[in-house]
Structure formats: structure tokens, C-alpha cells
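Below, a portion of the complex is reproduced, with chain positions unchanged.
Chain IDs A and B follow the sequence of writing; residue 1 opens each chain.
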Amino acid sequence: MTYVRKFSLSTQDKQEFKRLDSYLNVALEESGVSEGMMFVYCPHTTAGITINENADPDVKIDLGRALDETFPNHAYFVHMEGNSDGHMKASLMGASESLIIHDGKVVFGTWQSVYFTEFDGPRQRTFYVKVMAG
Amino acid sequence: MTYVRKFSLSTQDKQEFKRLDSYLNVALEESGVSEGMMFVYCPHTTAGITINENADPDVKIDLGRALDETFPNHAYFVHMEGNSDGHMKASLMGASESLIIHDGKVVFGTWQSVYFTEFDGPRQRTFYVKVMAG
């Protein structure tokens, strides 16, 4: 048994936190795995994957603004595409998350969801979900 | 063979780096795995898991102060709970660490330990350790 799937999504804003719950549920069900690990991987260099609060949407607003102010598009950047701020945010946020599967469910805290984090949108994007039993 | 365990701990300060060595040793022994991977996962959205120096306690003091100054609790934050700085630090520090098990031991560098990083304490907290053979 081996399970890996590529998913597609589109982002609407320059910076965006897109919740992945429904995609991960599909992957969990398709894989048929009840004990193991799920890996969510972003194949882009100006986007990432993170875990954060899913209840109050104000958290995403605060995170977005703090990211923009802490990691701005500096005047000294030389990369011609003009998106080095996105590359910076991507490396700090990280390209993947590793999730535990137990008793047929992904182990999450009450307030946790996984987000695709767009840092140079809007764009068509993809991400991968790999599930391993064990 | 499948091994996953939930551990509990309590934090004493608003921000705290709590060393997890003894918990990970328990998990390694209970799992009986000598070649594989160990995943340490934090189910909270204002806390995380990181790896850093275990020798000089001054490193934790420096990290704590630099985190507070770089990612403060901005006046513009709108999240009602008032802990958006903790959410920001949590996403940047990351919710998990992936460790290699080889020859019956977790592979660490000389100065490395795994820490539970509290960013909105003091609180009762939990974390999970999953071990996979292979």
C-alpha cells in the first residue's frame, strides 16, 4: 500500500491562509490508513504550509499583518521578480507539516487546522499529501 | 507494531522552553524501535516544538528576549483573546519535529535537545510522540 496525491487550489490574494481540512479528509479516507503519518508538502518557493487557529478569523488577519510588517519587501532586495519577501516568509513558515494518524483520525488539537500559506498570489497552486501506515 | 503516546506537562511562565529529553526517552524505550523515525507533535496553536542548545541556559534567555522583541503583541492585533503574538511565534517555530532513530538511539548533535515552546502560558499542555519503524 502506498498513497500520495497531488491537489490543486487557487489563491485570490497576495497573501492568504487557505484551510486544507477538506483535502486532508479526502486523503485520509482514500488512503484507508488508521495508524501512521500524513505529510502535507508545498512544492512552491513563495508559499508554505502551517498549522494555526481555525475558530476566530481575526487570528489570520493578525498573522497576515504581523508577517507583512516583520518581513517586508525590502528596498535592498535584488531578486528581479520582486517577490523576495515571499521567499523569506516561505522558508520561515516551512514547506511541510507532519501529522500523526491515530484511531483512523488525524491528531489535531481543538483549535488546529492546516493552512496553505500564499505569499505571492493570486496564483494557481498545488500541494501533495502522502500517507504512510505504521 | 504501532506506537503513539500523549504526554502532559504544565508550564509556569508566559513564555517558556521546556526540555523534553526524559519524555522522548520513555517513548523510545516503550516503542522498542531501533531503526525508524520519531515525530514530536504539539496540538496547541500558541505553543510549538523546537530543537536548540541544551548546555548553556543563557541561550534560552537570549532566544526568549529576541522572540519577544521581534514578534511583539502589536497594538494593531484584533484577535479578542489578546494572544496573537503567541499564534505568530507558534507558526514560525513550528508544531513538530522529525527525529531519526538509528542503532536504538535518537540521532542528536552534541548540543541538541527538543523543547516544548510555550508562548501563552502558564497552562496545562499536551504533546504527542509517534514512533515508526523502518
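Definition applied: contacts are C-beta pairs under 8 Å (C-beta built on N, C-alpha and C of every residue); 3 or more make two chains touch, one makes a residue touch a chain.
Keep in mind that this is a model prediction, so the values were computed, not measured.
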How many copies of the chain make up the whole complex, given that 2 are shown?
-> 3
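Everything that follows uses one rule, which is that only the chains that are shown with their structure count from here on.
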Between subunit A and subunit B, what is the gap in Å from one C-alpha centre to the other?
-> 20
As the complex stands, subunit B meets subunit A at residues 2, 4, 39, 41-45, 70-71, 74, 76-81, 84-85, 87-88, 90-92, 94-96, 98, 128, 130, 132-134
Counting only contacts in the complex, subunit A reaches subunit B at residues 35-37, 50-53, 56, 58-59, 61-63, 65-67, 69-70, 92-94, 97-100, 102, 107-112, 132, 134
